[in-house]
Each structure stands twice: as C-alpha cells, then as structure tokens.
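Just one protein chain is left out here, and the rest sit where they should.
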Amino acid sequence: MTSPHPAETAPAPLRVGMIGYGFMGAAHSHAWRTAHRFFDLPRTPELRTLAGRSPEALAQAADRYGFAQTTTRWQDVVEDPEIDVVDVCTPGDTHHEIALAALRAGKHVLCEKPLANSVEECEELAAAAAEARARGVRSICGFSYRRTPALAYARQLVQEGAVGEIRQVRAQYLQDWLSDADAPMTWRLQKDKAGSGALGDIGAHVIDLAQWITGTDITAVSGTLQTVVPTRPAAGDMQGLGGKGDASGERQQVTVDDLALFTARFEGGALGAFEATRVAQGRKNAMRLEIHGAKGAIAFDFERMNELEVYDATAGAGRQGFSRVLTTEPEHPYAAAWWPTGHGLGYEHTFTHEIADLVRAIGEGSDPSPSFEEALQVQRVLAAVEQSSHDASRWTSLPAPAPEAASPNPTDAAGGTR
Amino acid sequence: MTSPHPAETAPAPLRVGMIGYGFMGAAHSHAWRTAHRFFDLPRTPELRTLAGRSPEALAQAADRYGFAQTTTRWQDVVEDPEIDVVDVCTPGDTHHEIALAALRAGKHVLCEKPLANSVEECEELAAAAAEARARGVRSICGFSYRRTPALAYARQLVQEGAVGEIRQVRAQYLQDWLSDADAPMTWRLQKDKAGSGALGDIGAHVIDLAQWITGTDITAVSGTLQTVVPTRPAAGDMQGLGGKGDASGERQQVTVDDLALFTARFEGGALGAFEATRVAQGRKNAMRLEIHGAKGAIAFDFERMNELEVYDATAGAGRQGFSRVLTTEPEHPYAAAWWPTGHGLGYEHTFTHEIADLVRAIGEGSDPSPSFEEALQVQRVLAAVEQSSHDASRWTSLPAPAPEAASPNPTDAAGGTR
Amino acid sequence: MTSPHPAETAPAPLRVGMIGYGFMGAAHSHAWRTAHRFFDLPRTPELRTLAGRSPEALAQAADRYGFAQTTTRWQDVVEDPEIDVVDVCTPGDTHHEIALAALRAGKHVLCEKPLANSVEECEELAAAAAEARARGVRSICGFSYRRTPALAYARQLVQEGAVGEIRQVRAQYLQDWLSDADAPMTWRLQKDKAGSGALGDIGAHVIDLAQWITGTDITAVSGTLQTVVPTRPAAGDMQGLGGKGDASGERQQVTVDDLALFTARFEGGALGAFEATRVAQGRKNAMRLEIHGAKGAIAFDFERMNELEVYDATAGAGRQGFSRVLTTEPEHPYAAAWWPTGHGLGYEHTFTHEIADLVRAIGEGSDPSPSFEEALQVQRVLAAVEQSSHDASRWTSLPAPAPEAASPNPTDAAGGTR
Partner (left out) sequence: MTSPHPAETAPAPLRVGMIGYGFMGAAHSHAWRTAHRFFDLPRTPELRTLAGRSPEALAQAADRYGFAQTTTRWQDVVEDPEIDVVDVCTPGDTHHEIALAALRAGKHVLCEKPLANSVEECEELAAAAAEARARGVRSICGFSYRRTPALAYARQLVQEGAVGEIRQVRAQYLQDWLSDADAPMTWRLQKDKAGSGALGDIGAHVIDLAQWITGTDITAVSGTLQTVVPTRPAAGDMQGLGGKGDASGERQQVTVDDLALFTARFEGGALGAFEATRVAQGRKNAMRLEIHGAKGAIAFDFERMNELEVYDATAGAGRQGFSRVLTTEPEHPYAAAWWPTGHGLGYEHTFTHEIADLVRAIGEGSDPSPSFEEALQVQRVLAAVEQSSHDASRWTSLPAPAPEAASPNPTDAAGGTR
C-alpha cells in the first residue's frame, strides 16, 4: 500500500482565513474544501483559521467547517503571516474595515457582497484594491450567481452576439420569506447592519448579473422602495434567515425595504425593469432574468438553475421558440468538472466555481472577477435607486465613471476536468 | 320531417350593426354568430348591417362574416330603427364620435377598447353612457380578456379572499411583432390614429385586468415610454398587424411608444410593476399577471390561457406550491358551456363570452361590465403614465374620481349550458 | 345600403344531414357553421337535417345547432336527395349500418371514430368507401386531433426528416374522469354500445396519430387491458360524459377497460409505448406524444395544444434543447386562417379544420384523410391489443394489408386566409 502524495511535487497550499461563520461561512467553507476535488487548481486550499465573536459557536463552526483553529479577533487573521487569503463573510457593515485591513496587509481578499454599505466605503475599497493589484494582491467580490453555469453561458451567448443588440432586460429577484407579517426581526432588516433591504441584499445580484451579462453598465434609474411589513416581532438571536419570533409580543421597526422596483437605462440604450422583493408570496428563490435583443432572447429562473431558455429569432420560420437548454453539457461553463449530462448542480456549486476561479487567478497572477470596481458600480446603482425613491422616483443619473476606475479585464469561467 | 323553430315562441332577435371589419370585426362577428349556440340567451343576435369605408372589401367582409347588408356611412347604422346594438370596431380615433351618436340614438353600444384616444373624450362618453343608462340603454367597452375563464376565476378567487390582502401586482403584456426593425408601418404606430402605442393598445388590457381582479383602482403612477425602433418602412395598405413593407425604401417616423414600463400604486396600498412591449423578442402574446397577497398568489400567462396557477400559503407545511389549475371544469366561469374537462378554449372565446354577457344584460335590463366609466379609469391611468414619462418618471397622481362617476354594479360571468 | 350576396356568383351550398346530437353533434355543427367563415371553401355548408331518437331533445338540439329540420328516422337523411353529406355522430355500434347506407346512397360521409366496433365491420366499410370513391363519393373518419396545428406540424417535420429515422414513440392518452369510483355508468362503459373502453375511445386517437405522424403502420403489439373500477352506480340517462349516478345505490358492471397499456412495433422498426387511461388522477386530457429519432425529437401534450416541443440534435454544441414552438404562426398548418401570432386556438378548432379539409376535398374531387382504410388499420391495432391481452400479452401480429387496401393519397392540411 502506498501514500498517494509524493511530497516533492505538491505546490504550496493556499492558506485561508475566514471571518464570519453564518450561512455564507457554511457555503464558502464547503467551496474551499471542494474546489480542488473537481477542478485542476494550481494550489490546494487549506482551511487555517476561522474568526468570529461567540467562542462557543465559533468552535462548533470551525469543527463543522474543517478549520484548524479559531480566534475571536478578526485582526488575528489579517495579521497572520501564515494566511494567504482572507474570506470576509460577516454582515455588510464590517466589510469596509476588514477588507481594507486585509488588502493593506497584502492578503488576497474574497469579500462577500455587498462590498460595503455605502458608495464612499466602496470607493475606498476599490481604490485600495487597485493599489493592492499593483502589488500582485488579488481581490474579488462575492456575486457568486455569476458562476451559475446557465448564467455564465448566457453571458457567453450575449457576448458572442447571439441575441443581437440588447433592447430590454427584465430582472427580478423574488422571495417570500417575509410574507408572513409575524416572521421575526433579523439583522438583515436593520439599516445600520444590512445597509439595505431587498434592494441591496438580493436586488444587488440581479443588478450585477444584468450588467455583467449584457456587458454594459447602468447609467440612470427611476425607482421606488417600500416596506410592506413595517414592524416585526423581536427575535432572540437575530440570526439571518428564518426562525420564529420570541414570545414577548414586542414588535420592532423594520428600517429597510422589503420591496424595490426600478427602471434602469443601460449604456447601450437598453431599458431594464428590475424588482427585488421578499414578499412575493409563493416565490422561493425566483431570480429571473429575461433579455430581449434584436436577434434573440434568453430567459432564466434560479428555481430551475440548471436550465437556460434561448430564443433564436433567426431560426427557420415555424421553428422559432424558446429552447430549454440543460446547461450540464461539457460545453457549458464549469459543467465538465462535474457529472454526466443531465445530472444537475445545486446552489453551493456557484461558490465552488467562484473559489476555483479565484485560486486559478491567484496561481496565474491574473485578476478575478467581479472586481471591487464592479462591486462599486453595483453600489452606485443601489444608491441611485434610493435617491430616486426619495425624489418621487425621478430619473437619477449615476456619476460617470472616472477613466482610471474602469474595470480590469477579469478572468472568467474556469473549465473543468470531467 | 319537421322544422325545429315554432315561430310563436321565439323572442325578438337582437339586431346588430357593426362598424369596422378588420381583425376585431372578424372576432366580434364570430362571437355574435356563436354565443347563442353555447349559452342560453334571452334574445338571438342577428347580423344586420356592416359599415366600412372600402365598398369592395366591405362586401367581401359582410359575406364572410354573415351580415345581411352593408353601408359606407356609419351613420346609416346608428340611425337605422331596425338596429338594436351598435358594435364599434374601428380605430380608436373614431370611437368618440360614433359611440356618442349611437348612445344618443338609443342604441346599445359595444365599443372596442380604447374607449377613445383621450381622457376628455372618454369623460364625455362616460357621461353619455350614464345618461343613456337611465333610459335603459346598455354600454360596454371591449376589454375582452376579462372573459378568459382563468382570469374571471382569478378575480373570483381574489374577491373571495383566497390570496388575502394584495401586496404586489406584476402585469406584463409582451409581444415581439415589432422586434424586426423592418416590420412595416401601420396605423397602430401613428399617434393621430392609435392615440398610443404598446401602452394604450396592450398595456390598457393589463391595467384593466389588474384593477378588475384586485377590485381596486390605480391612484398614481411613475412611468417611462420609449420607442425602441423609431422609423419603419412605409407600408402600402396600413393594415393593422403583420405584413411586409413596400419596396420604396422610404422609412416613416413611428410616433408612439413600442415599450412602456411603469410602477403603479393601488387604492389598497399594493404596488404594481407594469410593462407593455412589442419588442420582447420571443414572446408572442405573453399577457402575464402575478398577484401576491398575504395569504396566497396567482399567476397567469395568456400563452397558456387555459391555465391558472394558484398558490395557497395556508396549505400544510411541505405541501405549498403553485397549483396548475386547468380552468376547464364546470366550476370555472364560462367553462360549463363548452367541452369536457381538459379540452381547452382559444382566443376568440373571450369575445363569445363578452357577447353572451352583453346579450344577457340587455335581456335582463342590467348593466354589463366593463362600463364606460371603468374604461375612462383605464384611460386616466394611460394619461398619467404619459404625463409621468414626460416629467422624468415622477410619481403622478390620478384625479380622485367624482362620486357620481363611480362604476355601476356590473353583471358578471355568465354560466353556461353544457 | 346593399346586400352583400349577389346571387349569381354563389356556388351550390353543401347540404348537411347529421345523425346524432350529443357532444360530437355540438362540436361538428359548430365546425359546419364556422369553417367557411375563416377558410376559403369552394362550397358553403348548409345545416339541413338533424336526426335523433328523442323528438324533444332533438328539436332543442336542432334549434341550438342551427339545423333547418329534424327527423327521428336516420334513413330520412340518407335517402334525402336534398342532402349532400351525411355526418355520423352516433355511438359506434350504429356506424356500420348508417355509414354503409349513406355511401350506397351516394352521400359523402363523415363518420366519427371509431369507424365501427369490429374489424369485420370496418373492412366492409372500407370496401364500400373504395367502391364509392370510384363513383366520386368522398369519405372521412373523424380522427379530428390530426387537425391540431401542432400535430399537423409535427407530421410535417417528421416527414421532412427533421427528426431522422424514428426509433421510439411514446403515446399516452390520460384522463381521470373515471377515477372517482362513484362516477356513474354511461354507454361508453358498455361493451355492446361502445365496443371498447379507454383503448378504443381515446387510445384509438394516439394510435392514429402515431401512425400518421411517423408515416408508418403498426405491425405487432403486446398489450394489457384492465378495468380498474369494475362496477359503477347506475345512471338515469346514460349520457356520455360526467354527471352523477342515481340514488338507488345499484351498481352495474363495467364491461370495457378503463386502462390499456401496450407496446407496438412499427413498420420501420421503431418501438412504441402506448397508454390509454381514464383513471390517471390529475390528468384531464393529456394526450401526449413523444417521438425520438436519430436526429431529433418532438413532444406534445394536448393540455397545451398550441405548443409543440422540437429538439434538434444537429444544433450547435451547448445550444441543444427542446424548443417550445407556439404553433400560431402563419407558417403553421391552419394557423393563418385565425388570429395573430400567440393567440391560441381551442379544442373545437380541430373539427373546423376537419370540415374545411373535407369541403375542399369534395370541391376539388380529391380524397380526404383519414380514409376509412386508415380507420380500419386503427381498428386492427385495437383488435390485436385485445387479442394480445387475452393471450398473456404475447406479441400479436397484425394481418399484412392486402395491396388493394393501401391508403389513397389523401388531401392534407388546408391553408387559411388570415
């Protein structure tokens, strides 16, 4: 019997420190453990340190997620010379401080979205990322849905011109977990913690996707924010999602929106209809995109994440229709790394793909996508929607991007090794 | 062998004069010929006179549709004492004059939508209808989609409280017949004839449906109108739909929108996202409605007009999901008059149901729905959207309805005789 | 004002006598009244005589359907020199006698399916039709589903080679109206009246369609018949479909199958999986076809009758998927006669198309399809399934068709005049 790891050929592991261990921590750590099992990566991730506030929960999470050690000071992670990458999974209000410190300490940074809770903080982070980039430090913001094979393929089709000049975008992120007026309070419903409600938490995803897939930025918006359920029962633990309120009967003020509607103008002239809601009774995770161009269209719903619908207006007369493409073929982004045709992937694969792309970028010395600059652009859209909403929904322009703030040419979808 | 019609028992026929013989003329005349074959009606329609401009086309249409005689003067129809009902199927710019004359002449009036091309004209018509109503003269505006069984059932469910307090409406009317930038000019793209573009022609339907199904009026809007394809090849005949441009190469200006997006506030506080478009590549007649309430939801797409999706948030844990209801059961509005369960209906049935309801209302002396007042309310929404669009999409309120303009209690869905 | 019908140009009307006035009578008479309103036909149908047993119901039906006169002797229709076409809508046990008499009297015959209740009767009818054909008398059997635009288009695609050599057919006709063990007895459940149960009544449709679309006959079968609910409450009136049993509590024996499963071999070597059932809880009228070939596939479900799914295995890598084609384009069979793109048709249109094709065939002197010979072939399949079922499901071959019994070259899908 022999050991399969000849020590001399192994590249240096990529040592990961993660800050935050909630829902995103579970998803990220799974991805860090799994990416090199399915993708050929230049370095192998090693889960070194998990940081968090509550020592007990932290120890349990570290055990569950596979981290070697823990700390209640996030600074320990940033300062540790034995750590190569800092993965920021905390609520949005702490991203700015942590990510900035990590970049300055020369760590590669994966920062969950939102990049930060304000445009100003995002600008600082984008500037810091640009500086760090010059020193070979990589940074990426966690808009993980880009790594859904169907959506990466949608971008590919659009960029190849398969749908022609884009005219309309319909982008919705529909959930219903706040439909119950007695669903309890969470930090996600507090403006000081979460920065924004449905708009920033889930609307941000479809903003990012719409810009990324069309390859054009949003330049102006007209929007409306609403809080359909304005108070909620106090919750004991303030966890992020689900659960039940406590029995005291006290109701607390929701300080963010739970429904956001806006119209957007894209650089190329296309018009977009956006919606983010958590009170869309019956829709569980319906992140839907429809893009109509002069030559074709695509449609997607994350509730059926392994399918992309593609319409080709140049098909023969009588043969035109939306084709339901199962994006599990070797030709589809990321799919070759996984299972045979028709065997679908799940939500967590988007993170595994993100980590695979990040590790490759670090190994190759290229810049992964979405950059902090791209995340800043999303934040500018969010801010403009809020401003428009405060201004009776008047069209509100985004500031023209400074030339130096233009996005770097990012590394895209990893292939696989099936 | 015997004749089945003992003359003494037959009620007086309902003599119909129709003005206009285009696409709507074909649909209406089919309905007039068919309604009494499937529904028990107090009087039997008789197609007396067809009016139009081109004598040759008119003769051909009258023959095809089954009218006994023709005239090129619409006034002949309005003034004919042998005519009971005037059916107005002309382009919108002529509705005001014709319908007003018909009401004043004491004829029952079915006026295709739009009721007229301006709020002012609609107000005059609504006032005239109210006056005529006092004299026993019935009037109805042709928002025929209300008579889709699935949508009439949706209203019934909402009115029964099955979805609870309404929070969100998503209403889209998506077509793509103007996606081709070389599709020719038609009167529907000329503001002086059509009054409005996608907004008025198809957006009007989803406005009417959203108000009717929720039972609440829209009170304010924020909207954007766009003409995605601003010029089109001149067309020889200016027919309404389809066809190819002439060979001259001349392009004419499109003077109406082909894409309209707006957000609407309903009386009860619900927020609606509306869209009307004729450049949604791949969508042929996707009139889609989704309504989310505190207790449930409904979803509909006219491309699958025999289905209503119903979500019940009070169903047992684990059992919740959108139910695809085939609205072909005897319990569904209008369905009992037709075929066995599962045997679907088509587009023209909406007109047949409209005529059946109208003939019953005339027979019973009740007022059919949608009234001219309801059509005026739709026109007010259209006008407010246009105004908002001109004012940088600012929220624009509709005038509060005068108390006397409130809608009468209309007659609803006819049963059937399967 | 002028009358639109200059008498000198009108062709001779096509005078129709119909025997039977149940569900099929309603569908057929609608089609006779409607076909010339939407299709350019050489002669205009005229509903002359309706024959039936119960004078009162007959008078009511004639009034409803628009027949000029009635008789309780079907022979009156067959013998009437003023009648051109005899339309046989009675239960299957009477088809043989009536259709034979009509053919011999020189009437064109539309005979509802089944052509008759036994192979022997069908053979006699086919022979009589062949003789009559030589005298210019036309005959057609009412497998009306062929005239669903999506299915006529499916045949066209298959015949053009779009799916390549056929390998597999999956053909199901699923209903659930007998799922309720207390749904009452009807003549459709009595072997002496109906001849067969689910197999003959609805299975016959998918047999006909599978043979017609693939263009190949079934040569052998292995089948199983079952009566899932063996007794049912006695019904007062023995109507065909639906209704409730009487209160006596008496249960009667069901003498036909309500579930039939069989495997079939086609001439070309393809294998088919067939199912006909009336106890498929939840399926209302799910007539489903899937055909897989070497180059592509098609899929259809009558519950979504305006859609055909088409798979093209030769499409580019990554782009393959079932396309949902709305068969409402001018290029699709029959569709140009009706409404704009995306405005669906309903169940009764299949009959209107059937009548349009029949009237054209009579006018042109060509032979309409399906011929009585084609109906005989369906009956032979039914008989072989019954035989196989009695013989422990052993493969059972159909008799090789005699050369002279080969089908004539039938007239196909009518165009339209939209």
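Which chain is which? They are A, B and C, in the order written, and residues in each are numbered from 1.
The rule is short, and it goes like this: a contact is a pair of C-beta atoms (placed from the backbone, for glycine too) under 8 Å apart; a residue touches a chain by one contact, two chains touch by 3 or more.
Source: prediction; values computed, not measured.
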From the listed residues C:Phe23, C:Trp187 or C:Trp395, report the one that touches the chain absent from this view.
C:Trp395
Check each of B:Pro81, B:Gly318 or B:Gly365 against the chain that is not shown and name the one that touches it.
B:Gly318
From A:Arg53, A:Arg104 or A:His343, residue that would touch the chain that is not displayed:
A:His343
Thinking of the whole complex, not just what is shown, which of A:Thr90, A:Asn117 or A:Gln175 touches the missing chain?
A:Gln175
Per the touch rule stated above, chain C touches the missing chain via residues 163, 167-168, 170, 172, 176, 179-181, 222, 224, 226, 228, 259, 261, 263, 271, 273, 275, 277, 279-283, 290, 292-297, 299, 311, 313, 320-322, 392-395
Absent-chain interface as seen on chain A, which is shown:
1-5, 23, 27, 29-30, 33-34, 37-38, 49-50, 58-60, 62-71, 76, 175, 177, 241-242, 283-286, 302-306, 326, 328, 330, 338-349
Residue list for chain B contacting the dropped chain reads 153, 309-310, 315, 317-326, 329, 331-332
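Just so it is clear, only the chains that are shown with their structure count from here on.
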Based on Cα centres, what is the most central chain?
B
Could you tell me the distance, in whole angstrom, between the mean C-alpha positions of chain A and chain B?
43
Using mean CA coordinates as chain centres, what's the gap between chain A and chain C in Å?
55
From the C-alpha centre of chain B to that of chain C, how far is it in Å?
34
Name the residues of chain C that each touch 2 or more other chains.
326
